[in-house]
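A single protein chain has been omitted from the complex, and every remaining protein chain is retained in its original position.
Take a look at chain A:
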């Protein structure tokens, strides 16, 4: 393989204009598969969730999963698409051992949703409209594991293992129209689009859209054309780019690679490419010549899907607020900057904060704990915020204990530590560790009296009006109570006992 020396990103953009097409596959979170009653649960024993239909046994027939169709319509509506009044499934014919029937039941020229758009917000707040070509329903293939090769690819493998648990899991493929005019921000647009789509899918409740689990997979198609020209160049198709960061890196790499090939007088070959997480590069896969012919034809084993207009309108009414709109609303409600909101989003904290507020916390406190102490702990543990062993309700309880004065921030951090360590609810941790702020006026009064007696000099200064000196006595009381006193109350008591106005 000849390695092309990449040109710098800036040089590439100085001469060329990138055009992208993004194809995203989303595994729907239906309980059963698209065309049979098998479970879609992840992580089961290989081939334990199969039946004659998803194994493609002779004589078996498909039946459409109504929830799958409903999910597809919801996605279409959320993407501002038209919903087909009548559409059919089609067979996409090609041989591969992990495809039980050797055709994929998909949709071809009659997608269930078409002609839409998704507005995505870039980090600086700029909104970019991505036009949607279509969203269509199809089934997933089984999973091949190639054993014995160096790279996990089929080349060089001694044998392959096939797991058909995934075969027949419903997929929605969402295809953009060519994305033009993004210029140097193309990689950022690609990332923002996939991020926004993921949020949208989650908000619709049709899939958890976990990219790391393959529930959402992205193909990045990219071509360059000389600046100022209209005609598209030849594209490459980088397959299975499976994280937001990778989407951005893949687009960026391909821009640099295409520019290098083109500016040295070469031509781009239409081919699929593999993305490599380690260094963000892509390498050639299969050449896509025009001989590839899927021989699509309408699936005769299924009747057409004809979503009733009234039903579609009902689903439209039930659509949740779009994630971008919701984010902007929350940003205003919480009174945070674009930048802070972006950080909250990147940390995956939006829903956690909302849930914490719903459980009674005020916005500032909820945000403070999730983006502060909890973000730090998640970072230390190398996990997501959502994966921490603490619920929004528990965080809200911590906020409440602080607000009522039962805890100060230092104690609250210890309570959180206890909850994360599995010591129970915040109240259980407070009781178990004896962390409540000392608010017994008697005990506190004694501690104050002792501090005044032990520091007569300072007490005199305060009596003579040097109120600022009270800090030293507060420190002494806090030390004596091992930090479990409410510092503000201690200060009040000191001033009271010394007959000074605070």
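What we mean here is this: contacts are C-beta pairs under 8 Å (C-beta built on N, C-alpha and C of every residue); 3 or more make two chains touch, one makes a residue touch a chain; residues count from 1.
Everything that follows uses one rule, which is that contacts and distances are computed from a predicted model.
Considering only "Carbon-monoxide dehydrogenase medium subunit", "Cytochrome c oxidase subunit 3", "Glutamyl-tRNA(Gln) amidotransferase subunit A" or "ABC transporter permease", the record for the omitted chain gives "Glutamyl-tRNA(Gln) amidotransferase subunit A", by its UniProt protein name. Per the touch definition above, the residue from A:18, A:76 or A:100 contacting the chain not shown is A:100.
In the complete complex, the hidden chain is touched by one of A:43, A:59 or A:228, namely A:59. Touch with the chain omitted from the figure is made, among A:69, A:203, A:268 or A:302, by A:302. Residues touching the missing chain, restricted to chain A, are 52, 55-64, 91, 93, 95, 97, 100-103, 160, 162, 293, 295-297, 300-303 (touch as defined at the top).
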